[in-house]
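Only a portion of the chains appears, each positioned as in the full assembly.
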Amino acid sequence: LGGPDSLGFAESEQFLTAAAASPVGAVLVKKDAPSIEKAVIRVDRPREAFAAFLNMCELPLPIAVGIHPTAVVAADASVAEDVSIGAYAVVESGAKIEAGVRIYAFAYIGAGSLVKKDAVIYPHAVLYRDVVVGERTIVHAGAVIGADGFGFTWNGSYHVKVPQVGRTVLNDDVEIGACSTVDRAMLGETSIGAGSKIDNLVQIGHNSLIGRHTVIAGQSGISGSCIVGDRCTIGGQVGVRDHINICDDVVLTARSAPTKTIDEPGIYRGAPAMKFMDEMRFEAGLRKIPALVKTIRDLEKRIAQLEKGA
Amino acid sequence: LGGPDSLGFAESEQFLTAAAASPVGAVLVKKDAPSIEKAVIRVDRPREAFAAFLNMCELPLPIAVGIHPTAVVAADASVAEDVSIGAYAVVESGAKIEAGVRIYAFAYIGAGSLVKKDAVIYPHAVLYRDVVVGERTIVHAGAVIGADGFGFTWNGSYHVKVPQVGRTVLNDDVEIGACSTVDRAMLGETSIGAGSKIDNLVQIGHNSLIGRHTVIAGQSGISGSCIVGDRCTIGGQVGVRDHINICDDVVLTARSAPTKTIDEPGIYRGAPAMKFMDEMRFEAGLRKIPALVKTIRDLEKRIAQLEKGA
């Protein structure tokens, strides 16, 4: 690894210098990159080309085509011919598994769920009833899709559960990280748009609609009834309060917490989240407080001096 | 959904207007609500009535009564007659499963655990040993009840594990969300009071005692050895530090973090958490800093002017 039989990639001149100095045998570089004392492969997008290279190296978690003899598949489930269903997987009544799907050991596919072509359900992932998983979508181990949304109404003595009778939809090319949870809608649906990628330990509340090609990093939480747009980037440990909208092309920095609808694309930071430059100015202001205190003490003395003279 | 064959509900005049303008066929309203140009059903509590209506619509995750042939139930476990135990569920030695309980596929009921009447254990939920689950209590998929509390003691060279030999008790009518964790006590017990509802990805530390009818939203953490009262409402991503008490009827807003015992009911906000109005004033003060800086600069000039004259 990293030796003369390795491949590297460099997207900027800075990394090019580092790559030139490293022991790797060859470097993927941009078409217009300057030459270095090392074999280079010129491509349009070095990072993407490197990903394609890694793809060739990847060994997917092995699973045999066919249905493992220990899997429990309901008699009325519809299963395509060339799927892989691992040991002890359970496919419940009325579920539909399309061609090329891989369902690993212990995965639970609830009644009426639909898993579309080439989707991957890793070990121990759980789909409650009537969940839709799009084509090529990946659900990692321990993720729970379609558990009850968190809805109760207080009757004066105790909390009455509000049944969650809606659906949960993961569209095509979505990825859901390990131990993340996407709740079932009360009515209507909770949905993750095509191409969106969600990291580990993320919570998506009931009835929230996440747009397409949006990325949400680890341990973030989107409360219920939110609408998040397309191509948003949400950092780690972010909290989005319930019933607000985030428009397309918004970046929320790590640990930020929008408390109001955001309807202008851009970078937002802080808790409550503000436009990036406003927040930076605000934070800089906070850092000035010790200096301000000194200034005020000084002004007090000067005024006292003046008052003595008056 | 939402068409002329749908039912809505309206708890305030504002929602009544919206409901009147919507295409729903009928609206659940308060007994004393003004009439609107639409069929209304007058009830005491519209939201609760709507929940009851949804209840009629709900299709629970299907499971057959009886013990699935693939379930592994220890010979000395005590299982009531009319329980439902799904495919590949495991019930360990000495466990007791009471009447009406539903245990879904892959659930693990540890040795000596007691699951009381009509409780529901969803797929992949894990109860370690000697866990008590109350009547009608619901444990969602991926939740882990009774794993070791996080206790170590440093011996100068390494951390020595402090065995966690206590119990974990979920009382009646509790709900535990997907992938939430309630740790076993070191000694004594960790317990969740009757009627309390806990959302997804919540951590309850060892030896903490949560009161009754308390609600804890997603991704919040209660550290070890805390006492939380009855009827508290804890927002999402809250962190309660260890060894503090929160009295009855406290609201902790989302992402707040109490660091001291709270012994007066009310709303608390911020990190460290303060009384709501104090915190709002504090936050408003922070927002005034840029203006303060200007005022101070102005005062400096005026004093310099006075000093010149003196």
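Residue numbering begins at 1 within each chain, and the chains themselves are lettered A and B in the order written.
Convention: a contact is a pair of C-beta atoms (placed from the backbone, for glycine too) under 8 Å apart; a residue touches a chain by one contact, two chains touch by 3 or more.
Nothing here was measured: the structure is a model prediction, and the numbers come from that model.
Trainee: In total, how many copies belong to the whole complex of which 2 are placed?
Mentor: Number of identical chains in the whole complex: 3.
Methods note: only the chains that are shown with their structure count from here on.
Trainee: Using only Cα atoms, superpose subunit A on subunit B and state the rotation angle in degrees, rounded to the nearest 5.
Mentor: It is a rotation of 120 degrees, to the nearest 5.
Trainee: Would you kindly tell me how far, in whole Å, the mean C-alpha position of subunit B lies from that of subunit A?
Mentor: Between these chains, centre-to-centre, one finds 23 Å.
Trainee: Show which residues of subunit A lie in contact with subunit B when the two form their complex.
Mentor: Going by the criterion above, the answer is residues 72, 88, 90, 92-93, 106, 108, 110-111, 124, 126, 128-129, 142, 144, 147-148, 150, 152-153, 155, 158-165, 179, 181, 183, 186-188, 201, 203, 205, 219, 221, 223, 237, 239, 241, 257, 271, 281-282, 285-286, 288-289, 292, 295-296, 299, 302-303, 306, 309-310.
Trainee: Can you name the residues of subunit B that touch subunit A in the complex?
Mentor: 1, 45, 47-48, 50-51, 54-55, 57-59, 61-62, 68, 70, 86-88, 104-106, 122-124, 138, 140-142, 173, 175, 177-179, 195, 197, 199-201, 213, 215, 217-219, 236-237, 254-255, 286-287, 289-290, 292-293, 296, 299-300, 303, 306-307, 310
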